[in-house]
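Shown below is the structure under consideration.
Of the protein chains in this complex, all but one are displayed in their positions.
Then we have subunit A:
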Amino acid sequence: MFYIFCPYCKEHREEEEFHPRGQAHLMRPADPDNCDDEEWGDYLFFRDNPRGIHHEMWVHSVGCRKFFNITRNTVTYEILETYPMGEQPTITADDPSVRHEQGVQTADGGWQTVGAQPESQALNEEASS
């Protein structure tokens, strides 16, 4: 269970009072009539599925019924911050301290283990049998 701080109610509430509403900060193309299909399709259908820091929109459906955003680590399930609609996150995946401490690197070279070191050559190589 998450214990979520609602930025409007100004207190922590149980997860059952909330609903997740998907990725936050989706921007509608400024000129829909003149954007290409790929841009419009990305806006409508394609969502990020990052391993690590993710900005999500949630709604406090049982409480104040307001939408707000959560910065959450999808690996550790840690909620790093919550902030009202219209504001920008203070913690992003580019934040070097977060990147190092939370282990949020995307998987590459066969590296899948949480907490593994990407710079460790031994871990990245397949074991020879």
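Note that in this section a contact is a pair of C-beta atoms (placed from the backbone, for glycine too) under 8 Å apart; a residue touches a chain by one contact, two chains touch by 3 or more; residues count from 1.
Quick note on the criterion: contacts and distances are computed from a predicted model.
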Protein that the absent chain corresponds to, by UniProt name, given "3-isopropylmalate dehydratase small subunit", "Sarcosine oxidase subunit gamma", "Peptide ABC transporter ATP-binding protein" or "Carbon-monoxide dehydrogenase medium subunit": "Sarcosine oxidase subunit gamma"
Positions on subunit A where the hidden chain makes contact: 8-11, 13-14, 16-17, 62-66
